[in-house]
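Of the protein chains in this complex, all but one are displayed in their positions.
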Amino acid sequence: MLEILPQIIWFSLLASAIYALVAIGLSLIFGILEFINFAQGDFAMVGAYLFFGFVIEGGLPWWIGIAMVVIVAALMGVVIERITFKPVRKSPPFIPLVISIGVGALLQAIMIFKFGGSVKSYRTEGSKAEVYKLFGDTLSVTQSQITLMFVTAGLLLGLYLFLKYSKTGTAIRAVADNQDVAAILGVSINKTIGIIFAVGTALAAVAGVMIANEQNLSITMGLSLGVKAFAAVVLGGVGSLPGAIVGAFIIGFSENFIVGLTPIPSSYKDAIVFGLLIIMLFLYPNGLFGAKAEEEARA
Amino acid sequence: MFEIFTNTNYLLGFFNNVAFLILLGLSLNIIMGYVGYLNLGHVGFWAIGSYTYTILLMQGHDFFVCLFAGAIAAAIAGLILGLPTLKLRSHYIGIASLGFTYIVHSLSLNLTDITRGPLGIPGIPRPTIFGISFQPNHMYFLLSWAVTIVSGIIIYRLLHSPWGKILETIREDQVAAKTLGKNIFLYKIQAFIISAFFAGIAAGIYSSFYQYIGGTNSFFIPQLLLLLTIVMLGGAGSFWGSVVGAVIVWIMYEGVRFLPIEAGLVGPVQQATYASVLVLIMIFRPRGIMGKNVKILQK
Amino acid sequence: MLKVQNLHKQFGGVKAVNHCSFEVEEGSITGLIGPNGAGKTTTFDLISGLMKPTEGHIHIKGEDVTTWPAHKRARAGIGRTFQAIRIFPEMKAIDNIIVAFPKHPDKLRDVFTPTRKKREQLKVKAMKLLKDVGIADKAHLNAGDLSYGQKKLLEIARAVATGADFIMLDEPAAGINLTLLNQIRDYILKLNKEGKTFFIVEHNMQFIMDISDKVVVMDQGKEIAIGKPEEIQNNPRVIEAYLGKKKE
Partner (left out) sequence: MLNKFTRTAGISILGASLMFLLSACADGPIDQPTDTPTDQEVAEESNTIKVGAIFPLTGDGAAYGDPLQKVAQIALEEVNAAGGVNGKEIEFIWEDGKCNGADAANAARKLIEVDQVKVIFGGFCSGETLAVAPLAEAAKVIVLSPGSSSPDITTAGDYIFRNYPSDAKQGKVIGEEANNKGYAKVAMLTEQNDYTIGIQNVFSEHFTGEIISETYLPDDSDFRTALVKLQAEEPDALFINPQTPTKADLIFKQIEEMDWDVDMIGNDVVAGYQDLTTKYADLVEGMLVAEFAFDRSNPDFIALEEEYKSRTGTDLPYGTYASTTYDAVSIVKDMLAVSETDTDAMKNFLYGISGRTGLSGSLTMDSNGDPNFEHRLETIVGGEVVPYESEGSMMEEGDAMESESMEEAEA
């Protein structure tokens, strides 16, 4: 059984990278605006379809396609935020949660209307995956998998630097910490939240493109992605970006290792991941990196 | 086209659906509206109740035995989900309970020798009680409304009793409730078990109404979103809110069937209509039709 | 009534309460003062069971309650109010009181027993309590719609309704106009005569010195002085704590 270990590790890395990409965007929005955004997975789906429209159908070169996807997705994020989430920003968090459910369903309907329901993929005729054999044939890796890894690492690093050092990045973290205080200090809340949504949506869209390139794209691909990304964000602790990444890796590795090394068939994947999540939350009620606020409610 | 209102069979079916949706909405409202616990796992109780009821009924047991067995099975599931998650903070409860929905969905598809997995269970009979057959639609309509009304009265008594008042104090401010000597964990578990119990009752009448349960897309996210909409739209924390919510949501859900839509667009346009009405109502009437402004996701 | 021995509570490096010990005699009105961040509210939360201490013991009426959860301590006779008033805004003012009564039939098994008579009695008792604090006319308003002062009075009345004989008040005088302040003072004194013990955190020196039999002063989590109000007022260490350190 051991000889398949390298392959399983590589697959776990792949799955974790995909969850991390979606989880990061979710953590930005979720951590700051404090509501579970059910439409986050669908933002990824829309990104995948936009790329399909621009590049596969539209014939644009892929790098223009990616740029277009990021711009359109960012705009979409801001527009959705202004129309649907801005009016309820002050209401209890379950209101935007329900609205995000509606937004997700709406995006799916629009995509079926535009692209039709049948499942598509980026692979055109005869594009055969180049397979590289490593570690003496025990590990086979493809070009698209490698690009996915690099793009993910690049985006995570870019986001980290953007948040840490850029002006808007600090503004975002300020708003994340305390909206009212940030407002008093002259941070334009509207602009910052708009940027948060733009960045969060664009990240999800790129994640969608990466995932579609690696697998295929369907109208309902967003849902299970979004839910696993939630689990990663919450596992890592709400509001902590490194936490979301660690959470994504925990899910990616546990899924593949448990299924890979035990007789449990992979159709139990969801049950395993969420069983693990509930147990972890029971042990770490704040998530691994979550704010350790000791509240009186705790006693 | 006006024969909708004269056509009894259609209206019987319509209001039969409304019956168990009211019961499902009310049971979810107990834990979500009154205790303030965002339970995204309610559809799991519905599934467990349905499978337990159906399997026992198909083995020839008496209707009431099966109905209560389904409800008790769901209540036990309520305990199982409640114990590890009740101490968690808001978002963590949301994602942990959503995880429960995924676990139940995964198990119901995989345990094929119990639930027949994706093949579902067809040919579920309608009961004969004291020699009276409830097979015809109008008879079954009476049965489901009888069960709904009796359960509704019990739930009303519970929620408007001193016990119910304590649930509301827990929702309003559980820390204060503690200092008044209330063992809030016990109340939460009781509320959770009762909420799951009545979901189990509704599951029973649902199963014999449709006479087929299971299959890949049953008891999953679309059904969960329907229940969430009923409670949120009706108004969390309001008994009559869930009743009105169930009627309104079902009118919307069935109403879209009658919109004059060109053949190729039926699917997407119906989904888009339902989603946008949901979003609009939650923006302009966030408390729902009759709800109080309830802090469901207490920090 | 209350004995606190070597109470210690640490968040990571921060010692919110630092090996603090003091007593509150039965039937007394004891004040607890100290600069902001001295650990007063944390001490309150430790005593009422909302937080678990890192070290130390708490005795109520001679019994060691350190391991008791908050609701068990409350039933043993501890009532309290909060700095940031924690009333139930979406419930009527009178309901805020009724739920606090020990005889409130709120067990699950009570639901199907006839409780109409008992609930009527509780309504009468609640109205009386509301009259005592002067907000009887607001009984059927949602608690959230009351004024700040009225909410404070409601919270105090609610603490009394629990039947507690040891009531802890967290800054009752904060943000209150003078007339209301006197009303609160008289109410405390009236209850004290009826045998209730009070433990009051307050910044309003004039109010606390006037009402307390004994005052405990805390600074940086430690009790630095305990004594009669007069002794406390000119105790050098207290003044130093408030007016800033002259580090030798």
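A, B and C label the chains in the order they appear, each numbered from 1.
FYI, a residue touches a chain if its C-beta (ideal position, glycine included) is under 8 Å from a C-beta of that chain, and two chains touch if they have at least 3 such contacts.
As the structure is a computational prediction, the values presented were derived from the model and not from experiment.
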Mind giving the shown chains that are in contact with the missing chain? A, B
Taking the full complex into account, what residues of chain B touch the chain not shown? 1-4, 7, 9-10, 13, 17, 106, 109-110, 112, 117-120, 122-123, 137, 210-218, 222-223, 240, 244, 247-248, 251-252, 254-260, 263-264, 266-268, 270-271, 277, 289-290
Which parts of chain A face the unshown chain closely enough to count as touching? 1, 3-4, 7-8, 11, 14-15, 57, 108-109, 112, 116-121, 123, 125-126, 128-129, 131, 133, 140-142, 145, 215-216, 218-221, 223-224, 255-256, 259-260, 265-267, 269-270
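The rule we apply is simple: only the chains that are shown with their structure count from here on.
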Which chains share more C-beta contacts than any other pair? A-B
Whole-Å separation of chain centres (CA-atom averages), chain B against chain C: 42
Pull out every residue in chain A that's touching 2 or more other chains. 296-297, 299
Can you tell me which residues of chain B touch two or more of the remaining chains? 175, 178, 293-294
Could you list, by residue number, the parts of chain B that touch chain A in their complex? 38, 84-85, 87-92, 94-96, 98-100, 102-103, 105-107, 109-110, 174-175, 178, 221, 225, 228-229, 232, 236, 265, 267-269, 271-272, 274-276, 278-279, 282-283, 286, 293-297
Please name which positions on chain B make contact with chain C in the complex. 157-158, 161-166, 168-169, 172-173, 175-184, 190, 237, 292-294
Quick check on the complex: what are the chain C residues that touch chain B? 48-50, 69-72, 74-75, 78-80, 82, 86-91, 95, 98-100, 102, 104-108, 110-112, 115, 119, 158, 162
